[in-house]
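Complex shown without one protein chain; remaining protein chains in place.
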Amino acid sequence: MNTMVKHTVKLTPNYLEVNGKRVAETVAGESFLTKLYRLYNMEYPKFFKMDVLCKVGFVASEVLLGTEGGERFVPRSDRAVLLFNRHSSLHADSTFQHTIANPDEFYPSPSVFVYTLPNIVTGEIAIRNKYQGESSFILLPEKSEEAMDQAVARAFMDRETTSVLTGWVEAVSETEYEVEMELRMKNDE
Amino acid sequence: MRPKVVITGMGVVSALGVGAERHVLALRSGKSGIAEVRFLPTKHHEFPVGEAPFHNEEFRRKLNLPEGRRYSRTSLLGIAALREALAQGRLLDRQVLALISGTTVGGMDVTEQFFPKPVPDLDRDIHDCGASTNDIADNCGDFDHVSTVSTACSSAMNALIMGKLLIENGERDIVVAGGAEALSLFHLNGFKSLMILDTQCCRPFDKMRAGLNLGEGAAYLVLESEASAKARGAGIIGVVSGVGNACDAHHQTASSENGEGAYLAMSQALLDAGLSSSDIDYVNAHGTGTPNNDASESAALRRVFGEHLPPVSSTKSYTGHTTSASGSIEAVFCLMALQNGFIPVQPEFENPDEQCVTPVSGSNAVSADLRHVMCNAFGFGGNDSSIILSRYE
Partner (left out) sequence: MELTEELKTKMIEALNLEEMTPADIDDNAPLFGDEGLGLDSIDVLELIVLLERNYGIKIADPKQGKEIFASVRTMADYVAANRTK
């Protein structure tokens, strides 16, 4: 399958890059993700309810899709969302485990539990953008371009899929994360 | 021309027992495996569960696994099911196999034995989802490709879908795919916090339904190109005719009222199979027993099938909701139904609900000549999937 990368976004705790260009950097003492949320006028209060994995995936996808331009938030099923990482939803898992660790303070939090699934980040992106195509979250033993390329190639085998929002979305804490996200298009378009 | 993807082996573990034979017996005679909790160290005995029949040490012994290290329960269930599938597929000695497995709980049961103390280094290596798949693979055969799908309760079905695509893409002749998931305190308490656990046996599609029962288990299918299966003389037990994966894009956990994601997944599976809805002889529904899922899935089923709804049932009334493993476990049940000519019934069903489809109920399985069956698995995140399995002819 002949495909091409249309736009890329890289997000780390220190900077944000769009199509290889650095567009924002963090300043000590601020929440970089909240800053980007406001800088890009995302206006989606659900953002504040998300765990860190969803937050980084959401922010990166917003920047990426804003860069793509065009009409958004119209239901479509020709775009797949396919994300990868190594540590699944580790940060939310540990937050939730804390809510059930002490028998005297035993209040499992439903809103934290929801985020103990890594694929909620693909779901959040799909909900925000009304994407009803394929969505999957795949865990890899390590970041591997080859394995990710293979999975994206398979997603394109679905005759409905003409583009894939894909990439590596890893977040193990509020200050340790790495996102490399891109839009891949079928070449004949 | 896409290669036809056939099934040449299967293995399964659930509350109904270890191995295909026990499952066929239980499904035919309408015997549920849901009972009071025995092995999971929880105080919540008010919620019935579908536990696999042995404790970890007994599983370890039966599987002849070496002592002196810890095994997560997900691994133990997975090893039992995978070995059965490889044996039936006559692949036990084969090298360089591909495994795709779905799980979300992974080795959480091991980690929570220590929490909040840190997990010892040795055991930390079996905590995460990918590590638990590797552990299963390492104890069953020689795999050169192992990947893990984590899309909540549709994980194992999405593993099957990925497997089919790998073969159709010509990347592999044989892919072993499925999923494994053990019960954990982590998700029992999580589902309790979502207030969707029933204190009775779950009653999918029943007007009085009050939630799901959690279950555990594993199942793997040997997927293979027809040419490869014929060339090596493997027994063919069914065909993966069509697959569909769509996103409900509605809410993190709740399903949309009109079941849009489910509708799209089932429609895509039909399209992929080149079948029309009237070709489907039975639907093994996702049917968890929660008020929301069953109403939403029913709306979707009515949209797909219109007036001509085939027989529908949810086998979660036998196994509980085996979460990430449910897609492959229920796919195995569909193969059993195809092979043996029966439709599993829901033994606990009493009260039809106008919001829902009415499932096949009774005390014994209903005999039926089946050619094409559909199996659904939907997950939080709106990850909805559907596959169509057919008799090989």
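As written, the chain order gives the labels A and B, with residue 1 at the start of each chain.
Basically, contacts are C-beta pairs under 8 Å (C-beta built on N, C-alpha and C of every residue); 3 or more make two chains touch, one makes a residue touch a chain.
None of the values given here were measured: they were computed from a predicted structure.
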- In the full complex, the chain left out is in contact with A, B
- Using the definition of touch stated at the top, determine which of A:P45, A:G70 or A:P103 touches the missing chain. A:P45
- Note on the structure: Given B:T133, B:S184 or B:T253, the residue that touches the chain left out of view is B:T253
- Query: Which of B:I34, B:L76, B:V119 or B:L194 touches the chain that is not shown?
  - Reply: B:L194
- Return the single residue from A:T67, A:S109 or A:T162 that touches the missing chain. A:S109
- Query: In the complete complex, which positions of chain A touch the hidden chain?
  - Reply: 45, 48-49, 107-111, 114
- Which chain B residues touch the hidden chain? 193-195, 251-254
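Convention: only the chains that are shown with their structure count from here on.
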- With chain centres defined as C-alpha means, what is the inter-centre distance between chain A and chain B in Å? 27
- Listed in rising order, the residues of chain A that touch chain B in the complex are 75, 77, 81, 86-88, 90, 93, 96-98, 100-101, 108-110, 113-114, 116-120, 122-124, 126-127, 129-141, 147, 150-151, 153-154, 157-158, 160
- Task: Over in the complex, which chain B residues touch chain A? Could you list them?
- Result: 104, 106, 108, 111-112, 115-116, 128-130, 134, 146-152, 158, 162, 165-166, 168-169, 171, 185-187, 189-195, 245-253, 260-261, 264, 268, 379-383
